[in-house]
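What you see is the complex with one protein chain gone and the rest in place.
After this line comes chain A, so read on.
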Amino acid sequence: MAAGFKTVEPLEYYRRFLKENCRPDGRELGEFRTTTVNVGSIGTADGSSLVKLGNTTVICGIKAEFGAPPTDAPDKGYIVPNVDLSPLCSWRFRSGPPGEEAQVASQFIADVIENSQIIQKEDLCISPGKLAWVLYCDLICLNHDGNILDACTFALLAALKNVQLPEVNINEETALAEVNLKKKSYLNIRTHPVATSFAVFDDTLLIVDPTEEEEHLATGTLTVVTDEEGKLCCLHKPGGSGLTGAKLQDCMSRAVTRHKEVKKLMDEVFKSMKPK
């Protein structure tokens, strides 16, 4: 009976729950889904992580390769993120060149890396003007149940913390790079940006961590990326219903709480991994 009503009038069905300040899956309006993270599962990648936000699953693999530094910044390396939303994760995507949502997500991740200065690009330089590391970060969504941006940001952060780069020496005589695979070191991660996404319903109600159905029914979305000191790296609000300054403030405080939760989870995971 409820299933029939849900198919015919999904918005009304939803509003009945929102009136009682809860959602169909039993969560509160400000509650996140269960977050799990697994690091280092891909042996062939230099760094990897798997993040699950409820049913949304994103896997991140990072490969490091050599490249020539850009001519206008000879002491910097590259970080190239790419988000892949394949037909595997949702019926909405088709195979072929990346669709709009994948491109927007890739641009978002590139902006977060750039704005938060998560890695100093100078750290990736081996020999100024000649050789630098290029980190290819591939984020593949295995299951799309809403809130892709949060999951991707978290997966990227966890994978970057897991990356181990071998030591490289430039041989003076032959001018070739000698890679010492026995000696590896972790990257210097300077900040920990964490994304928190909200969906706006009926121009007034804000819910956190929307599922895919909620994203469709919502009249707008908002993603806030914060770092440890409470500074904002990104306030991504692609249109949708208007928000007042006070509502933004509420979102900011929720984002700061979420940052603490995620940081705690990450610290636990990395502590349990250290003896390797």
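Methods note: a residue touches a chain if its C-beta (ideal position, glycine included) is under 8 Å from a C-beta of that chain, and two chains touch if they have at least 3 such contacts; residues count from 1.
Basically, contacts and distances are computed from a predicted model.
One chain of the assembly is not displayed; among "Proteasome subunit beta", "Exosome complex component RRP46", "Aspartate aminotransferase" or "Calcineurin like EF-hand protein 1", its UniProt protein name is "Exosome complex component RRP46". Note that of A:Gln107, A:Asn169 or A:Ser185, the residue touching the chain absent from this view is A:Gln107.
For chain A, the residues touching the absent chain in the complete assembly are 100, 103-104, 106-108, 111, 114-117, 219-220, 227, 230-245, 248-249, 252.
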